[in-house]
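Every protein chain of the complex appears in place save one, which is left out.
Now for chain A:
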Amino acid sequence: MKYSIFSLARAALSGHRNWSRTWRDPQPKSHYDVVIIGGGGHGLATAYFLAHTYGIRNVAVLEKGWIGSGNAGRNTTIIRSNYMLPGNTGFYELSMKLWERMEQDLNYNTMVSQRGIVNLYHSDAQRDAFARRGNVMRINGIDAELLDQAQIRRMMPFLNFENARFPIQGGLWQPRGGTARHDAVVWGYAHAADKYGVDIIQNCEVTGFTHDQNGKITGVETSRGKIGAGKVGMAVAGSSSRVAAMAGLRLPIESHVLQAFVSEAIKPLLPGVVTFGAGHFYVSQSDKGGLVFGGDLDGYNSYAQRGNMPVMEDVCEGGMALMPMIGRVRLLRQWGGIMDMSMDGTPIIDRTPVDGLYLNAGWCYGGFKATPGSGLVFAQLLATDTPHEEAKRFRLDRFQRGAMIDEKGQGAQPNLH
């Protein structure tokens, strides 16, 4: 079904009882050209671009639960492309450009809202670092503006500018940054991929790989039987190590829990996304009115999808330091997701040493904004066996070669990225 104002009007006249399924619920076939493990945003985007851009339509996306039940539905919905290091800068801008046309491309309202993102700075040194980042962005054709305190005051007069320890001096502003509706991104890619004939198979857990005598992957074993595949792509961030282990691989990845929070709905307050530069706290306001915010990882390895109190306290302290008036707003919900923390804080999109197995992993806590870009570059890798120009540095062997992309400069201690 094509969505438009006319389809909406038609459905409204019949009391919204005649909407057709957004995607089919097919039985798995015995063989596909490409099988993608993981029905999150990245897996579904990959399937969409394989079908749409590279003409490979005999594709299945296997999801062990329901699509979007992992990190795609657990993030804080921020989109931005304010990265500094070569490799990241171009890739995230590619992704940003795809966000800007996503709704037209997919014929789906993903509520992309370019309301802007501002990273606040609180010291001269931090201002210099942000100026440098902003300059790198501008040289690469990305919008960035260094704002002083007066400009931030006009934008958000309610911030705690005169904090004794962390006075707000200004911020780095990316007007094209913003938010998108995370579930709708999943549903939009599922909707668009399904129209090209991609099979989205839910409740289908991959339990192993099948190989030929040369060790090449020939398919996957699943809870719904064996499925043959010309190529297999993994897009299971959070569980990459566990799935890769089935193919005998050890990855430069640790799984960590990251919590996110939403407050009760309040009247429109935040014009865009704000990040606190003296702690780790980022916040935006959803269209329903809730403040959506988060902070640091809990810091210990976890697959449990839930966190602990010390980080909740730390995140809320950051929020109170930045906007003290939110102290009287009640917390509505809190949840946790499992992050694929790589050893340099940067993703991995590459072939693996196992023939026929391709890896899309290590998204740390930046996976959501990368969804469309990740899908496009992973689809190109799967379709052509050559990396996309904007993803050629996201190699699996970069740690061995000393070619890390360490945006935060923390080294191989993933809970600090």
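Please note the rule applied: a residue touches a chain if its C-beta (ideal position, glycine included) is under 8 Å from a C-beta of that chain, and two chains touch if they have at least 3 such contacts; residues count from 1.
In the analysis below, contacts and distances are computed from a predicted model.
Missing chain, UniProt protein name: "Sarcosine oxidase subunit delta", from among "Sarcosine oxidase subunit delta", "WD40 repeat domain-containing protein", "Phosphate transport system permease protein" or "Nucleoside-binding protein".
Listed residues A:101, A:242 or A:408: the one in touch with the omitted chain is A:242. Per the touch definition above, the residue from A:310, A:324, A:353 or A:409 contacting the chain not shown is A:310. The chain that is not drawn here is touched, among residues A:7, A:107 or A:301, by A:301.
If you put the hidden chain back, the residue from A:2, A:250 or A:267 that touches it is A:250. Set against the missing chain, the residues A:136, A:292 or A:343 yield one that touches it, A:343. With the whole complex as reference, residues 241-242, 250-255, 299-304, 306, 308-310, 313, 343, 399-400, 412-413, 415 of chain A touch the missing chain.
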